[in-house]
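Heads up, one of the protein chains got dropped from this complex, but the rest are sitting where they should.
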Amino acid sequence: MNGIPVNNILFVSIALFFIGMYGLFTRRNMITMLMSLELILNSVNINFVVFNKYLYPDKLDGLFFAIFIITIAAAEAAVAIAIIINLYRSHRSIDVETAEEMKY
Amino acid sequence: MNLSLLLIVPLITALGILPAKGLKQVRAIAMAGAAVQFLLCGFLLFAYLQERASGNTAAFLFEDDYSWYAALNIHYHIGVDGISIAMILLTAFVVLAGVLVSWKMEKMNKEFFFLLIFLSLGAYGYFISLDLFTLFFFLEVAVIPKFLLIGIWGSGKKEYSAMKLALMLMGGSALVFVGLAGVYFNTDVNGAHSFDITQLSAVNIPVDVQELFFPFAFIGFGVFTALFPFHTWVPDGHSSAPTAASMFLAGISMKLGGYGCLRVATFLMPAAAHEYSPIIVALSCIAILYGAFATMMQTDLKYINAYSSVSHCGFVLLGIGMLTKTSIDGAVLQMVSHGLMTALFFAVIGMIYERAHTREVARLGGLLKVMPFISTVFVIAGLCSLGLPGLSGFVAEMTVFMGSWENADSYYRIATILSCASIVVTAVYILRATGKVINGPIVDKTHLSFTDASWNERLAAGLLIVGVLIIGITPFLLKDLINPGTAAIMTKILGVIK
Partner (left out) sequence: MSYSSYIALIPILPLAGFVLLGLFGRKYLKNASGIIGTGLLLVAAVLALYTAYHYFFVDGKVGDQYQSITAFKFTWLSFSDNVSIDMGIVLDPISVMMLVVVTFVSLMVHIFSLGYMKGEERFSTYYAFLGLFTFSMLGLVVSGNLFQVYMFWELVGVSSYLLIGYYYDKPSAVAASKKAFIVTRFADLGFLIGILVLAYYGGTLDIGTLIQKLTQQQSAEFLAISTASLFGVSALSWGLCLVFMGGAGKSAMFPLHIWLPDAMEGPTPVSALIHAATMVVAGVYLVARLFPLFTLTQASLTVVTYVGLVSALIAAVIACTQTDIKRVLAYSTMSQIGYMMFALGVSGYGGENGLGYTASMFHLFTHAFFKSLLFLCAGAVIHLVHSNEMKDMGGLRKFMPVTNICFLIACLAIAGVPPLAGFFSKEEILLAAYNSNKLVYGEALFTSGLTAFYMFRLYFSIFWNKQKDFHHHNDHGEGTMSMKIPLIILALCSAGAGFIHFGEFVSSDGKALESQFDPVFSAAPVLFGLAGIMLAWVMYKRETDKPQKVAASLGGLYRAAYHKFYIDEVYLFFTKKIIFNLIGRPAAWIDRNVVDGLVNASANITADISAMIKGLQSGKVQAYALYFFGGIVTLAVVFLYWWK
């Protein structure tokens, strides 16, 4: 692992972040949006791990954060999917645009 | 006696309604609460008269004063004089009658009675407040439930009307608050700011402050009393509201404004009142005549009564605007009289509507044949509205006229004569409605199956008629009751005229 320059890893993480961002903004399908969100979170996870490794190799704070985020992401995914399923039941669709009763 | 009881009883009643089950329990609790409150108000009157008879000449009796929020010098300061007692009694009459006419409320009865009692809590609190902030607080309490009452239980364009009424009254409240805050921040009471009416009336509010903030307070309260041109919530609001809410709205809510104009605007800022008096007189004169003419063209019974309320409440403002002792007496008399009379009118219109499911004058006729009691009540309410001696309307209107005529200036004279002319127009619209609805042949054969008033309706109507008759036959009782209060206001006014 030592052989990989930090820039490369950061490049991967940034790519991952913007791919997620792009997905989040452009997709109307909620599942895809959720997946994009996971990509963003994972890009952040990578950053945490990498910076921890390179800046403070003898501390574990970054790793803790990464684990923390993974946990929250799991919970978030559970809640989100529950909402999505409910939405699908009531609207027969998981397109975000169809759920607009509460608009204005 | 402890005035806070007047707030505690409705509060307990309202809370007691919440756990009740079924219409029977709910209305029994509401009825009991309203009846207890009614007796309590009677007792208050009695205690007040006794206190006065024993030589107590303080401006306000049964005062209580607790600091509520010391940082802003806000107090829970309560007390009553004759004017407040008259208004409190009016409230007691109308609320009791209102509960009675809603006896068979089917839809969401628990919430309905809760809101109705809650409204009365606001009104009682308003009339006993001697602190501008608590006064404003209770004013808001008495406004907001109306939105729900009309929006949920109303008829016709109820959402529109509820929204309009709530927005216009909130607008009025906003103006009131600007006025009150202006007075608060710009007056120095012993080195501090104060909301206290008694303290504010003791110091003289600077004239430039009065000039600036009187219009805010007066117009704000005026919106409640259907001051032209801010009266348009009245017809829509009244006609969409359920019967009891209409009664409360016209009987009490419109009086909140009149009371505020008198107690807050005129009493605290007499110099400005004097200065703006021609404008007030002009606006109220317009309201009186224009309201009366507009009534003439209405075809819906509730619209008729609502527009006639605009016209009649014009007399309240006219009386206040004329700034003579007699005219202010007349304004107070008119507030009480109109409150009872219009509540009676709305109650009887509600009774007719419940049976005929229409309020269109053209689709009603000859009801005297099938419903003699209700028709008689209708005629009595009508006659009171057109100012028949022996009923309350006459006393109040004549006092306003006599008082207005004391202003020798020809501008005021013309305004008085024009206002007098409204008695003819009133007769026209009342008799047209009566002649069509009560007299004449029956229009619809299905009306033959109508039943006359039930016991609760009879009781409600009887209660209000008794009120109207007491004022009409023995006006000196009410006049003596309010006399010290109006005299105190008059002293302030005379202090600035000279």
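For reference, chains read A and B in written order, and residue numbers begin at 1 within each chain.
Definition applied: a residue touches a chain if its C-beta (ideal position, glycine included) is under 8 Å from a C-beta of that chain, and two chains touch if they have at least 3 such contacts.
All of these numbers come straight from a predicted model, not from anything done at the bench.
When the full complex is examined, the chain removed from view is found to touch A, B.
The chain omitted from view is touched by exactly one of B:Asn73, B:Thr134, B:Thr326 or B:Ser385, namely B:Thr326. Remark: the omitted chain is touched by one listed residue; of B:Gly22, B:Gly42, B:Pro229 or B:Gly495 this is B:Pro229. Only one residue from B:Ile349, B:Leu383 or B:Ala461 touches the chain missing from this view: B:Leu383. Only one of the listed residues, B:Gly156, B:Pro278 or B:Gly440, touches the absent chain: B:Gly440. Interface residues of chain A with the unshown chain, by the touch rule above, are 21, 24-26, 28, 33, 96-97, 100, 102-104.
Across the interface with the omitted chain, chain B contributes residues 164, 167-168, 228-229, 231-233, 235, 290, 293-294, 296-298, 307, 325-326, 329, 366, 368-369, 372, 383, 386-390, 394-395, 398-399, 401-403, 405-406, 408, 416-417, 420-421, 423-424, 427-428, 431-432, 435, 438-442, 475-476, 479.
Heads up, the rule we're going with is that only the chains that are shown with their structure count from here on.
Once the centre of each chain is set as its mean CA position, chain A and chain B turn out to be 62 Å apart.
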